[in-house]
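Note that one protein chain is taken out, while the other chains of the complex remain in position.
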Amino acid sequence: MKSLAMHEPVIFDLSREQRTAAAQHVPALAAGAQIPAPLRRARRPRLPEVSELQAVRHFTRLSQMNFSIDTQLYPLGSCTMKYNPRICNQLAMLPGFLQRHPLAPESAGQGLLGCLHELQEMLKAVTGMRAVSLTPMAGAQGEFAGVAMIRAYHRARGDLARDEIIVPEAAHGTNPATASMCGCKVREIPCDANGDVDLDALRAALGPRTAGIMLTNPSTLGVFERRIEQVRDLVHTAGGLLYYDGANLNAILGKVRPGDMGFDVIHMNLHKTFSTPHGGGGPGSGAVGVAQRLAPFLPIPLVLKQGDAYRWAEERDLPQSIGRLSAFMGNTGVNLRAYVYMRVLGREGMRRVAEFATLNANYLLARLAALGYEPAYRGRRASHEFIITLKRLQREFQITAMDVAKRLLDYGYHAPTTYFPLLVPECLLIEPTETECLQDLDGLVSALEQILREAREEPSLLTEAPHSLPVKRLDDVRAARQLDLRWKPPA
Amino acid sequence: MKSLAMHEPVIFDLSREQRTAAAQHVPALAAGAQIPAPLRRARRPRLPEVSELQAVRHFTRLSQMNFSIDTQLYPLGSCTMKYNPRICNQLAMLPGFLQRHPLAPESAGQGLLGCLHELQEMLKAVTGMRAVSLTPMAGAQGEFAGVAMIRAYHRARGDLARDEIIVPEAAHGTNPATASMCGCKVREIPCDANGDVDLDALRAALGPRTAGIMLTNPSTLGVFERRIEQVRDLVHTAGGLLYYDGANLNAILGKVRPGDMGFDVIHMNLHKTFSTPHGGGGPGSGAVGVAQRLAPFLPIPLVLKQGDAYRWAEERDLPQSIGRLSAFMGNTGVNLRAYVYMRVLGREGMRRVAEFATLNANYLLARLAALGYEPAYRGRRASHEFIITLKRLQREFQITAMDVAKRLLDYGYHAPTTYFPLLVPECLLIEPTETECLQDLDGLVSALEQILREAREEPSLLTEAPHSLPVKRLDDVRAARQLDLRWKPPA
Amino acid sequence: MPYIPHTADDIAGMLRAIGAGSIEELFDEIPAHLKTGALEAVPAALSELEVARLMNQRAAADAGALNFIGAGAYEHYIPAPVWAIATRGEFYSAYTPYQAEASQGTLQLIYEYQSMMAELTAMDVSNASLYDGASALAESCLMAVRANRNVDSLRILVPRTVNPTYLHVVRSIAGNQGLCFDTVDYDRRRGVITLDALAAAAPGATALVIQQPNFFGNLEDVGALTDWAHARGMLVIAVVNPTSLALLEAPGRWGTAGADIVCGEGQPLGCPLSGGGPYFGFMTTRQAHVRQMPGRIVGRTVDASGRPGFTLTLQAREQHIRRGKATSNICTNQGLLVTAASVYLSLMGAAGLERVADACLQANHALTQALCDLPGVRLAFDAPRFHESALLLDRPVAPVLARLAQRGVFGGWDLSAQYPELGHALLVCATETKSAEDLARCAAELRGALETAR
Partner (left out) sequence: MPYIPHTADDIAGMLRAIGAGSIEELFDEIPAHLKTGALEAVPAALSELEVARLMNQRAAADAGALNFIGAGAYEHYIPAPVWAIATRGEFYSAYTPYQAEASQGTLQLIYEYQSMMAELTAMDVSNASLYDGASALAESCLMAVRANRNVDSLRILVPRTVNPTYLHVVRSIAGNQGLCFDTVDYDRRRGVITLDALAAAAPGATALVIQQPNFFGNLEDVGALTDWAHARGMLVIAVVNPTSLALLEAPGRWGTAGADIVCGEGQPLGCPLSGGGPYFGFMTTRQAHVRQMPGRIVGRTVDASGRPGFTLTLQAREQHIRRGKATSNICTNQGLLVTAASVYLSLMGAAGLERVADACLQANHALTQALCDLPGVRLAFDAPRFHESALLLDRPVAPVLARLAQRGVFGGWDLSAQYPELGHALLVCATETKSAEDLARCAAELRGALETAR
């Protein structure tokens, strides 16, 4: 598993003074205007000076140095790395959509607005919420919108003391970070040995300062919170609201709806459940859905339908809105991709997502458990993902989760998520997704079987892995200590 | 230089019965019609049964197992592997062009026809010919058209005995093969020690049976035929016509025109000189240009302009035409790409092609000669390409041109053309093209310098090369003896 | 300088290394009086922005009509992954896979393509493509002459139900080697070839060409025709529509022994209409004839360490080895289209292709019915059909089509030039791309055109 491009110079090193990709030079217009001298740039930026071929070759070769869904099984827990259908990209990039200015008249954008409105409606249906805004640009911004709405709700009721957000210790880092961004205090509560919320701890945390709780269900421990209704009742009785982190929606799509479990607000990661691409780090889309009582607070804009016409809802429509979260209307092109995906899956396809994601995860879990890998929550069903703990491997052979992860790369599989959730020692969080086929799951099992053998017989294969990628293990400490964050010309 | 995908199963081995890429299942219409039973297919073909993700992943991984211009310097002589601008592809694939049925009314295709007509005009200008047809689908079909026109011309004059085509021994294989396809006899003549046509041999070959001669200038020996006017006069005096194989047009674009050299007919490889992609083997486009006397014989269709309107010329317009060579009008989409390329280069850009292709070739030749590589035609200018002979290397170290070529692959450079032209022993025909930059040429020189050293010091590095590609050297003899030309299910 | 990376420093340094004073000096072997002046007829350079503006305008000018023309090129839905993959630089910008080790991607893909085409046609072996369907038929005829050991003749029987343009191309190409083509007339009522008509042809031909579905869209009795030809020592050359093979019996199983050479237009398998090309011609045959086959062939073999790999094989048939004695002069073929077709067929599978074929069958059936319900329109023939139908109008076709085109509908292909004996005949086609509304619109527009023109 080596990359054709084992090394590629930094593009600045390919650069030569005065070289240009000349076909890209736009025609000069007659010069009538000038920038006054004091405002004019004094020194040209040193951008790369390369030919078009050099640029194309460079970035093509760089691309080959990546693992991706399109090239490898990518069982990264909590990330839902499923096939991103090409049609979604193709249709979202139709010129009529791409060329549309965000401030162009609504009358000339009914095609796009229609898609977005229907997307809002479909998301309401699958989450069981009463209203949806597509504005948030990723999961974390959806969380932000959600917590901001919770605060606005309490404030609007004059309930001004509620500034605490409860999060289970297993929660994703964005949950507590979001609470802080919203000016809330974070109260972490533990989970019990089965992965469920510790109800006593919850009771102890609840009180007149409780603004709400952020949960995902199934949790990031990969198991379904069975007492969700009790949790709901406890929180609601204490005057708090329930926030659903939709990163795990893939596990339950069409099977159980956050709204029906009693959640008041939810964000969805359209780039997970609805398969818009991750793009090497983004963009995403973090649409939010709310129960009736939070609807007045939704972030703007969102699409309204009046008669046969669609228009953007603005401040005058939602005077209590928490406001805008972006200059325009969020990641429209991502939302279009999600729309196409949902239309291809259709009503029938929704529940299949959860069913086959769950089937794949439970199959992997069963196979790996049979090999001797230790499930973190034995006796529990896997949801769309599950956790393996390698603490025994570490104890017996000093092999870490990191070693196993890096070695898997050599076998041509992306690594599962490692060291998250933090409370499970030496953990691998494995999420195969529904779009992977049995043969490839079996391939992953074989690789992990082989790795177990290597751990016993030739542990350096693991501890020094990866062996066949463009680089060996990287020195993260040096990266942070001797900061080299940008190219500089050789001295 | 290893490929991320070092091995990829044959797609049939990924297949499982009843698996489908279901989103591609078109909606079923109410079944009104049926195929009568005796005509109905009895047994389903065993096509792959894979998911969409499997297909995308499979072919993406396969793609990574290729060298290409977009990833490597590709100095393949006679092939003109220059940068294929992305804009050419993007514009040729605009829906208005892609969706156009070839038999749709001309009135609704003036945009496309306009481009093709302007392309004809530009090609006339750069070749110095009087008329052009874009119909031939690759160089070899252009040659066919050319020789067929030569025959038709003689026949139309009642000159029925002329059935011999003269080709220099250095000629590309398509030249003699084309002559045979046209029912002509091939007479090969030698070149002299300087790479020029042996004029005595030419004189001896000429006669009343001479239909014509096929030349390219610069020749496939990489040098310019200096006595081209003498050749022309000899052939014309003998009653023959001159055919120009335009595969080497890149060398002289804007510097000297085949029409001005006295050629009567020419084909162009638009997929070389005008940078349409090679696509791993095609498609190409082999437009033909002719002097006035051959114009009546051009293959149809071609585009005519009448007033402001464009239309296809048909049989009634060209009753003496050699006819159609394809069901429609040739590789239209390829022609569109060439059109875009020529518009971006423009008048000024044409001669730059030849100039910088020639500069790059002569630079490489000078550098390699300085290293001790032996030019086949010392003292001659390189054209856009040149030949190195490794006969000394073979004599001294038993290193062949093939060994050097395979070893270059390890260094991340595509190999030059090997063993063509056949008359130069152990030859490498090297064509860097104008779109490669100095640094990359220097990289190639360094690699060849290193290889020279390896030949002396560690020849197995060469004789066993390549070492770092998905496969080692392949057993061609076995491939031809134990034919395995298609997947069969495991017995 | 578009696409040229040289800086002034680069140029100076390079000239120094060469020992030349200027770039012009590098052309000093070209007689001065032959040198080209300014190329006035070539327009000045455009930036990418400008050429994009121009081409967008031109493409937009051509866009938007609803098309019911087939006649050899067919509008099919092309799944999004097909061209996303085919235009990946590593496929798009690679050369012919002569350096096998550096071209395993293309080579394996071609091997897979060969396997798929062999399966689809139920033949033993496939080549790696020819230019298009028409030229593939020309090559098939030349090959049949080489391959037929029973009959030594340059004559080939070509029924008039074969695409007339194909016959034209075959004559242009194969005529040069002295092949001649005897046409065989079709049955006026059924629009297919009959054994009687064949029996009337002069005996002793080398091969019989059978197109299925034929140019009228009608289905020939391929089994009987194949057996008839074989009984007379002829080879059978099948010209088939690859989509139709999901429903129609594969040529490899026509009659008792099956066809000998199969060829056709690969365009329906993932190639856009694109104003006529690039498409690709496919060809498959029996193992026994593989050495007579033109075009490239990929084989699976092993490498120096015994691992499987792919390479071009049987190159001794080809021009770059055999030169004047090669089976054909073809060199560059239609590789990228083969890439598209391989992705297309992989996404479809047999089940998907069947659905496409069946949707075509039904769409054409529905269209034909709707059109024949109009006064002055009727079916030309009484025969089972695939996705095209020949219709007869009660008046000349051309003005009707012109009127439809003005209304944004390409209403079919006027058969009257090629088949004057039929009268006002029109060939219409509907594929899976046509919705019920599209079909209704075609019928409504035709009704309108017939009413106005009356």
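Observations on the model:
By letter and in written order, the chains are A, B and C; residue numbering begins at 1 in each of them.
Everything below uses one rule, namely that a residue touches a chain if its C-beta (ideal position, glycine included) is under 8 Å from a C-beta of that chain, and two chains touch if they have at least 3 such contacts.
Computed from a prediction, not measured in an experiment: that's the story for all the values here.
Interface note for the absent chain: among A:G212, A:G239, A:G289 or A:G330, the touching residue is A:G330. Residue A:T435 is the one among A:S133, A:T216, A:N248 or A:T435 that touches the chain not shown. Take subunit B: the residues that touch the chain left off the picture are 16-19, 22-27, 50-54, 56, 60, 85-87, 89-91. Although one chain is not drawn, its touching partners on subunit C can still be listed: residues 48-49, 52-53, 77, 79-80, 84, 87-89, 432-433, 435.
The definition used in the following text is that only the chains that are shown with their structure count from here on.
Relative to subunit B, the most remote chain by averaged C-alpha coordinates is A. With centres defined as mean CA coordinates, subunit C is found 20 Å away from subunit B.
Centroids of subunit A and subunit C (each the mean of its C-alpha atoms) stand 45 Å apart. For subunit C, the set of residues that touch two or more other chains comprises 1-6, 10, 47-48, 79, 81, 84, 89-90.
Residue positions 16, 19, 23, 51-54, 56, 60, 85-87 of subunit A each touch two or more of the other chains.
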